[in-house]
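Below you will find the structure I want to go over with you.
Only a single protein chain was left out; the remaining protein chains are all shown in position.
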Amino acid sequence: MSHTVVILAAGQGTRMKSARAKVLHEVAGRPMLGWVLDAAIATRPSAVMVVVGHEAEAVRASLPAGVSSCVQEPQNGTGHAVAVAMAAIGELDPDHTVLVIPGDTPLIGGETLARLVEGHHSSGAAATVLTAVLDEPAGYGRVVRNDDGAVVAIVEQRDADAATLEIKEVNSGMYAFRAGDLEARLAELRPDNDQGEYYLTDVAAGSVELGRMVRAIVADATQIAGVNSHAQLAGASAVARRAILETLMAEGVSVVDPARTYVDHGVAVGAGAILHPGVHLHGASSVGAGAMVGPDVYCEDSTIGPGARVWYSVLRSASVGAECEVGPYASLRPGTVLKKASKAGTFVEMKKTVLGERAKVPHLSYLGDATVGERANVGAGTITCNYDGFEKHETHIGDDAFIGSDTMLVAPVTIGKGAFTGAGSVISKDVPEDGLGVERSDQRVIPGYAARRRARYRKRDG
Amino acid sequence: MSHTVVILAAGQGTRMKSARAKVLHEVAGRPMLGWVLDAAIATRPSAVMVVVGHEAEAVRASLPAGVSSCVQEPQNGTGHAVAVAMAAIGELDPDHTVLVIPGDTPLIGGETLARLVEGHHSSGAAATVLTAVLDEPAGYGRVVRNDDGAVVAIVEQRDADAATLEIKEVNSGMYAFRAGDLEARLAELRPDNDQGEYYLTDVAAGSVELGRMVRAIVADATQIAGVNSHAQLAGASAVARRAILETLMAEGVSVVDPARTYVDHGVAVGAGAILHPGVHLHGASSVGAGAMVGPDVYCEDSTIGPGARVWYSVLRSASVGAECEVGPYASLRPGTVLKKASKAGTFVEMKKTVLGERAKVPHLSYLGDATVGERANVGAGTITCNYDGFEKHETHIGDDAFIGSDTMLVAPVTIGKGAFTGAGSVISKDVPEDGLGVERSDQRVIPGYAARRRARYRKRDG
Partner (left out) sequence: MSHTVVILAAGQGTRMKSARAKVLHEVAGRPMLGWVLDAAIATRPSAVMVVVGHEAEAVRASLPAGVSSCVQEPQNGTGHAVAVAMAAIGELDPDHTVLVIPGDTPLIGGETLARLVEGHHSSGAAATVLTAVLDEPAGYGRVVRNDDGAVVAIVEQRDADAATLEIKEVNSGMYAFRAGDLEARLAELRPDNDQGEYYLTDVAAGSVELGRMVRAIVADATQIAGVNSHAQLAGASAVARRAILETLMAEGVSVVDPARTYVDHGVAVGAGAILHPGVHLHGASSVGAGAMVGPDVYCEDSTIGPGARVWYSVLRSASVGAECEVGPYASLRPGTVLKKASKAGTFVEMKKTVLGERAKVPHLSYLGDATVGERANVGAGTITCNYDGFEKHETHIGDDAFIGSDTMLVAPVTIGKGAFTGAGSVISKDVPEDGLGVERSDQRVIPGYAARRRARYRKRDG
């Protein structure tokens, strides 16, 4: 039997005190809504409809292909939101299942939602509510069951008597509905409350009142937690990060301190890799088998090859090949490609630069818009003067070249294969293969200069 | 009714194995005593008297204006300390309230102390003890109450029988006393114990024995925790840091990992700002709305403007304007001012330097004692030679100037508006507006040099 998912993502997140839509706040590097969508899509629904409201355009822009959206305006409660969604979805077979979930429960798992849908199908209920058992249920709606386990009431905290308050099974706000029952109940919904809003809880309650079968399925308490504040956001992020790392560790990755390692959903890390504390792996990043990463590495949209060692460095849209060494204290900016066994050492920055196999840039250098040949050695203090104040230009360094310390490579310029440059030279003309380029005056030595200067200062200050 | 606060801060903290007075050890970036003083002052007392002993001068130097101190010498117990304080305070109305609190309970809250004072006033008791209910009360003095809730005994662990050991309500060591009763009991105090010391607990016990009314008020267990070791110091710091961050998060700040974020009491952070892991905000620092700070930023006595991005950097007494970019890997030392939308990039150090709006210092530079005009571009490897071995001198760079890579600016020197300097130049004379300053020889190219050198080495080693 097929089903449709409705995700409620119209809220503003007033308690976040943020202009952003609440569901776009990030948990472990991706918007909450992305996590919820993943769980929804994992149930293989026939369609997904996201109800958007505040910051509607930004929320829509975050949706993957194949997911529909509709706008709830004004935001008149969760029941109203579902009614808007049902109108947008169009006619459904009355026996079709509609799964309704909030957009701000990033820890919900796909297998839990699948269990909800399957349980709903097999019982033939009008509505099935996902619940959880909490040690401290205060604030939540309580789920009252009869001896058969059927739901006979969902009672809000404020309406509950003492006996009901003792119940620890609570409503998660996630439901599977029979489409026919959902539509009939939505049509009957009235805003009989102080806020004048239409509540989804009343849909389930309405089915109960009419004697229709309502069931409940219990989920892990962690999974139903909604995020309504930055503190809850931080808490959910910690749980999500830990789950990502548990998966990596089970696959053979060493994580020295999981509480201090920040890996986004979807980042692949090979077996035998070691992640030291303070590592951030974000976006479309990957780490090869046996690589050592960290301490203190920020890696965004970058690949780190097998057996590489990257520590105390920042990588953005960079590619680090197998067995490369990066850091401590390197910054690899977009377009940097380090081929196999090459090195970007200490206080080295690169941008749009390709470093050939076994080439080395050990210290204090800036290379931009450059290519460096295989086995070339770039001395400390080398800078590609790639910007003349008006335009960017390219630098090319041949295989086996030896760039002397403090060489200024005034681009566009080419250093031939096997060529040398003298330390401290400004190289503005090409150097041929196996040649030397040097720009230097003669060194002068002035005996006694320092002694005389000291004496002068001493006299003046004396 | 007014009250006076006595803070007991004479202890040495033997278990800290430190020369410092115990109360000067820091919790979340400030001395323990500072936290206790804040709580005391929040009760709006008529006076605050701090009893100092070990490292008396250092403790006194840490006190804010309006707080008095007296010296307990020798340190003959807590009862003796209060007697010293009462002598220093001078005559008090017998109905005046004296609040006595230890200096090593940094988590005590002002609202809790206020509740103690108010409860004491409203009951008219001779003494009111602040208590807490502990799951594991072992080691603490137990508070025995009668059916009316009045305190009938405070029994030390060593003197307690089995029934008393079952009591989980414990003495915090914080009290509100009626001044008349306090003075009478202090006068009767005897050092009847192995240490020969005068104990404050005996003051409360004395009132009970005389049939005077003694009440108890229960506080949260966290708040009464004393710090007697580095492990307890670390624990208290974690609690204090978390509380600071909870407040910021409630105000709309995103804290990616609250367990790895270190913000001092009193640091303001604007709504919408994001604090990444490894951020330290110390002293008189502030962060503007929407700024992104971290990962791994140390910020001491510095301001970060709205919308700025500061990461992997160290800031001390620096001012970073709105929309500036700092790092990765920048060090901004005292006197650095970055005006709006300017940039201090990678491997950049600044000291006593003002960077104009939209000016950029992207890479590998040291600027000290300098001013940089608006929109100026300072090339990689630029250094202000501000120290000649004897004195510091200033460098001035005009608006829209373009400083070539590896320029040495030998101060005092001025680069005019819109002027250029050639890469690799030592600039020791001023460059006029729109002019070029360059210091360079002609580049020579020596064909075959590298090949010959290689051959020579091969021959020698062959």
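Of note:
We just call them A and B in the order they show up, numbering each chain from 1.
Just so it is clear, a residue touches a chain if its C-beta (ideal position, glycine included) is under 8 Å from a C-beta of that chain, and two chains touch if they have at least 3 such contacts.
Please read these numbers as outputs of a predicted model, since none were measured by experiment.
If you put the hidden chain back, the residue from A:Asp38, A:Glu197, A:Asp257 or A:Asp399 that touches it is A:Asp257. From the options B:Ala87, B:Ala234 or B:Ala284, the residue with contact to the chain not on display is B:Ala234. Between the chain not shown and the residues B:Ala47, B:Ala184, B:Ala268 or B:Val426, the one that touches is B:Val426. Of the listed positions A:Asp135, A:Asp442 or A:Asp461, the one in contact with the omitted chain in the full complex is A:Asp442. Counting the whole complex, the residues of subunit A in touch with the unshown chain are 246, 249-260, 271-272, 277-278, 295-296, 311-312, 328-329, 346-347, 363-364, 377, 379-381, 389-390, 402, 404-406, 420, 422-424, 440-451, 453-454.
Listed here are the subunit B residues that touch the chain not shown: 15-19, 25, 229-231, 233-234, 237-238, 259-260, 262, 278, 280, 296, 298, 314, 329, 331, 347, 349, 364-366, 381, 383, 385, 387, 389, 402, 406, 408, 410, 418-420, 424-429, 431-432, 434-441, 453, 457.
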